[in-house]
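Left out: one protein chain. Kept in place: all the others.
Order of writing sets the chain letters: A and B. Residues in each chain are counted from 1.
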Amino acid sequence: MRPLSPVLASLANVFRIPITRAPVRPTLTNEILSSTSTPTSPRSFSTTSALSKRKESGYRGDRRILLIRYFLHHPLTPRPLRFSRTRFLRHWTIHRAWNLYQANQRRAHELELQRQWQSMQAACEELRTGAGDGGKLFRKSMIKTGVFRDLVPIEYARLQTEGPAREGWNFEWKRD
Amino acid sequence: MAHCERASKPLLQCLQKTYTKALPGLQLQSTRAFQSTALAREEAQAEAKSVPFHKAPDPALVTSPQLERRLLRQGIAPIGSRRRRAALQNASNIPFEQLPYQCFQEARKVLVADREEKLRDITAMSEKIARLQAVPTEEAGGEQVKKSKLRAMELHLEHLKILADINDPLVKKKFEDGQGDLSKPIYRYLADRKWREYRRKILVQRITQMKVIPDVLPHCDPTVDTKLYFNRNQIQPGEFVNAQVSTTAPKLDVQLFEGGEKLVTIAVVDSDVPNVEKDGFDFKMHYLAVNVPISATATKVDLSQLSTDSQVVLPWLPPVAQKGSPYHRLSLFILEQKDSKPLDFAAVKAKETERDNLLPRTLQARYHLKAIGAHLFRSQWDETTYEVMKQIGFPEADMELRRKRVEPLPYKRRNPSTFR
């Protein structure tokens, strides 16, 4: 097992990352980190390499590229997701099937809502025309004043969700 | 042989297990009735073979150098690396659909069920279309209504056909390997999508930025993929082509993404012929052919091989750019003939004899053409142009175009009273 560089070790210690196994890609990270970030033993407190410390060395390269490379090849970075051809195809199959399943579920839900709405509308229509009172009952039932007012405030009739609302309680609200 | 087998062990795990030459005992269940029957055929071959391996070595499995040499002497090259072949020998040759992964198998069940549902939809839809066609026009609510209804239903049917196959991993794999059968709608759909992702964007950008679109034709929405080859070299849209190279007529690869056959007119126009007297530019038709059949499977069109007595109206004229003239845009247009009906070749040939100033706009209006594909290359003066000019008898080969001096504005002192 390759020992981590002091900086990385201290970092890992701070973030409580257990380092008991060898890093995932030891060879690659070794090469790249040694050129950019890993300090050599005599200057263990400096992160700049010897060349870039000198004043004469002019262009030091793009800092962003350096950082990207550093984090990409960091031993604590998970390795990139690479699939073989068949594995990718299997993955794709599962992905498509899952999407299809979800789409079917959504469609079924939509249809169910549509069915409910239509049956309610049919009932209302029946009430309006078939009740024999000239539609009076229907008109009365369509009056919405006072609905929710004397029971539960309408503000609480939000969709039921997994978590609470973003603002837990509406302190502004007062019964009028 | 032992060492390469040992070495191939890690490879074994990551190698594709799609090797479809199944073990003799393994039975393939063909769940995909509508797909091509390639699997079943291979299975039959595998079962018929009972010769020992060293007598008839398989080029995909052979590992020993002696057998390889024998194969090479027969003229068959072994497939892949020796390490890969060794790995394949030990691989359990399970076909892709039967790979023992639970989630994958569950997913396949969902997809297969969906496909069956789509197939039922397809049969229902085609029956519906047949029923509507049987209904007389008056009952269906008039000519126009029936037509539009039929059109919409056919579009929906096409859409369903694509939906039935789009979730198939083997279709995807075949298309990616370039083995897709373009006579089937699903592969045509995939090819069209791929073309629109990149190549069409490039083409449209080139023809609009180089002003081919308002200059040569007022509008063009490319729907066929056009590739242009000079001497087997593909020319990207807008590339500069050497004069020597373009002396021979190019070859085209016109990929249609719809079913059926189409008759098209192919025209190559130079829109930048300098005209010194007019102080402007002229057009010149470098090639014109009518009644060229293209379809999704027959894509190759060799402009020099088209028949001169029924298709080629104006044969290929090598494009040359005079020295000092700005670059010439040679734009190629694939123009769809109306209802895919053939034009009267003799009449066209009699009418279009003059190459100079034969505008594509005129052609379009005269023969009711619609641009469905475009391509573009450019030519400019280079070291071979002079020889090509001599060959084709270009009249003013030794004349050069120089910039005309524009008289500068006379010096005028502007409003001197305000100067301090």
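The criterion applied here is as follows: a contact is a pair of C-beta atoms (placed from the backbone, for glycine too) under 8 Å apart; a residue touches a chain by one contact, two chains touch by 3 or more.
Methods note: contacts and distances are computed from a predicted model.
Per the UniProt record, the chain missing from the shown structure is "Large ribosomal subunit protein bL27m", taken from the list "E2 ubiquitin-conjugating enzyme", "Thioredoxin domain-containing protein", "Zinc ion binding" or "Large ribosomal subunit protein bL27m".
Under the touch definition stated at the start, the shown chains contacted by the missing one in the entire complex are B. Touch with the chain omitted from the figure is made, among B:54, B:120 or B:211, by B:211.
Only one of B:183, B:275 or B:340 touches the absent chain when the whole complex is considered: B:275. Remark: the residues of chain B touching the chain excluded from display are 211, 213-216, 218-219, 274-276, 278-281, 323-325, 386-387, 396, 398-404, 406-409.
Methods note: only the chains that are shown with their structure count from here on.
Taken together, the chain B residues at the contact with chain A in this complex read 14-18, 96, 99, 101, 103-104, 106-108, 110-111, 114, 167, 169, 172-173.
Partner chain B is touched in their complex by these residues of chain A: 84-86, 89-90, 92-94, 96-98, 100-101, 104.
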